[in-house]
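With one protein chain held back, the other chains of the complex are shown just where they sit.
Moving on, here comes chain A:
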């Protein structure tokens, strides 16, 4: 790659290796990339593809166990200086960081120090690069806060991080990156920890970073919708190498490499599941709608008691819904909307405070643990994080056999092995995987094993709490497909909880949208996603970035119009 004069960053044949307990591991191999001034380069890839390591090497932010080869040329804003970050000393790195390149982290709640006011933290960057008076630092912090869209910056500059919402915190992190006016901003999954509606706002802000501040952006993400929304150029990484680099429109319309094609194909899109839901509906016997529901909630209310004079937190407020036998209800909502709480209440993990919740004939309001235990065996539960939902000291076979042993279907895990093998085959895992430990499986394999465990007792009801949100897109696609297949074969009723509308749309017969503990809309996929009635659903739908640059540009316009009506964005 030639280093053209206007390139802010030029990475040339970069290789990074890590020393680990298991020997040396090459994370990045022979990567060459360049970012022009004012350009948004998206680096996409699955976890472990080396995208984060590549981006962090631009700032020299690698741990001591890393060995770096190759060159990372970083040009200063005015073009006067160019440094090879790989060879810089610690002190020189300190000068370059923040001034020439800045970083926006994934998790805004951990990137800010909770014991200092945000203005102080923004000024910290200014102080690190030359003497500046307290007054001037404050003025610049206020200025940059205003420019990233924090209301009343004069007052809020003295507030502490916990006084801001997640989206605002991410704005502050971006302000921190912008305050020194760097030539390039490295944004490492800047919206992954945020809700869809907030994500849309942050993406809008990042776009303004480029347009108004003239900063180039290196955007690391696994979300193809975000790429389509923001990027000018895309580099696809796989196993530490760049497999494809192209203009964003070219990449989405005509991906060259098979890997890229497969990656794009596995992204769930809205409307894909409608045909399937209709097919399922047509196969249902007459009178199905009259069948006794598996789960029925009436004015369900769940309150977490507040402690130390703080008010109680109402997680679920007057929610009514029903799941009939063999039906998949998709529960959608943002974090804090109470969707997980409802799932946990159905499984008896959280107490119901008010209203009525009937699960398989048992009333959950005021239920006793002993009385509920026989009902438990008829319920399966798939947890969100496959990494933590397995006891690390038990083999997969032992973990899958656990429900059988606990419920006296087998004396010990060995006796249950026959059934375990059947289950593993049902979720398309080889039998030999039964002898492995959880950490020897990948995330997708673990989630399939988790599905096998939840199906061990042939449950009538399955609760899946964000089962794919911790997985890569291509793995997610396969797990979802398997899920749909098993549901068709075994016919269990299911509560599918997710924050991703496209995923829910793929599987669910009916979709329920939660917003701040209240059910705002419920209906079939076609009803809710095709013609959303509630303004919140409309905004949620418009915020969802789709993996198609042309389509996304149109949707963005819709979203901006909606957002201006609601006052989220200033009228331009």
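One rule holds for everything that comes next: a contact is a pair of C-beta atoms (placed from the backbone, for glycine too) under 8 Å apart; a residue touches a chain by one contact, two chains touch by 3 or more; residues count from 1.
Basically, contacts and distances are computed from a predicted model.
The chain absent from the displayed complex carries the UniProt protein name "Peptide/nickel transport system permease protein", chosen from "2-oxoacid:acceptor oxidoreductase subunit alpha", "Tat pathway signal protein", "Response regulator receiver domain-containing protein" or "Peptide/nickel transport system permease protein".
Across the entire complex, the residue among A:254, A:349, A:371 or A:565 in touch with the chain not shown is A:349. From the options A:138, A:376 or A:417, the residue with contact to the chain not on display is A:376.
For the chain left out of this panel, the touching residue among A:191, A:223, A:245 or A:384 is A:384. Contact with the chain that does not appear here is found for just one residue of A:204, A:472 or A:522, A:472.
Interface with the hidden chain, as seen from chain A, comprises residues 17-27, 46-53, 56, 62-63, 65-67, 69, 106-107, 239-240, 347-349, 373, 376-377, 379, 381, 383-385, 388-394, 399, 402-403, 406-407, 430, 432-433, 435-436, 439-445, 450, 453, 456-457, 472, 474-475.
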